[in-house]
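Below is one structure, written out as structure tokens; comments come after it.
Omission of a single protein chain aside, the complex is shown with its protein chains in their original locations.
So, subunit A:
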Amino acid sequence: MRKGLTWFNITSIVLGFAFLYIPILLLVIYSFNASRLVTVWAGFSTQWYWALLENEQLMDAAWVTLRIAFFSSLVATVLGTMAALTLTRYGRFPGRTLFSGMIYAPLVMPEVITGLSLLLLFVAVNFDRGFWTVLLAHITFTMCFVAVVVQSRLVTFDRALEEAALDLGCPPFKTFFKITLPLILPAVVSGFMLAFTLSLDDLVIASFTTGPGATTLPMRIYSQVRLGVTPEINAVCTILIAIVTVVVIIASVMTKRAENQRQAEERAAMTG
């Protein structure tokens, strides 16, 4: 069989990537446009990035978004890791199947439904909507992603390592921080980064659960675009794309490296 690139392969790759990235590329290019008219190219300029700094509305929204993304993914990481530990470790406790099903449900749940039900909850308990409600909502919907990532690592974790620590006189709580956590850390960190990027670009759930004074960046962009696309929006989106890309690349490199190391260790163990 012929290996390498055939005409068919080249065509599919070009078409596929064009489909995925031409819109984004266009956006990035126009963010460097000197003209105020979005669709007319008038030479290279970084003025819209400087203009961004002056645009308080956008800057405020960006700050709110970053804070929400950071704190929600932090809490989601702790809760998701705990859920993953419980699901992989504590055997068949009553309700385990129900619990594991329920933790994955938000993965496939339409965002509109998650957002709407959270809104109903906050209204029912008379919780003033704003920064905190968006934060809570984001914890809710990103936690399950963390749980999935961490659980997949824990499945291959050798329990004998923890037993060895216990056997050597290390109490369970300390064992978790000395042995378990360092070994699953790459998975926990990539879970955190996944949660961070999900929170960063969420529009639907944030719109449902937000209130006055807590407009996130995606919401601000969306509302401004309805009045017409400005080059400033292009610039802010480019920055957003850059952040998400960097975070995703770091996360996948970390996961890959941890995976490679584990495989090397396993190979070494097998061949003795």
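In the analysis below, a residue touches a chain if its C-beta (ideal position, glycine included) is under 8 Å from a C-beta of that chain, and two chains touch if they have at least 3 such contacts; residues count from 1.
Keep in mind that, in the parts below, contacts and distances are computed from a predicted model.
From the set "Electron transfer flavoprotein small subunit", "Isoquinoline 1-oxidoreductase alpha subunit", "Heterodisulfide reductase subunit A" or "Spermidine/putrescine import ATP-binding protein PotA", the protein name that UniProt assigns to the chain left out of the figure is "Spermidine/putrescine import ATP-binding protein PotA".
From the set A:20, A:42 or A:264, the residue in touch with the chain omitted from the display is A:264, counting the whole complex. Annotation: of A:101, A:169, A:212 or A:228, A:169 touches the absent chain (contact as defined above).
In the full complex, subunit A contacts the hidden chain through residues 158, 160-161, 163-172, 179, 182-183, 261, 264-265, 268-269, 271-272.
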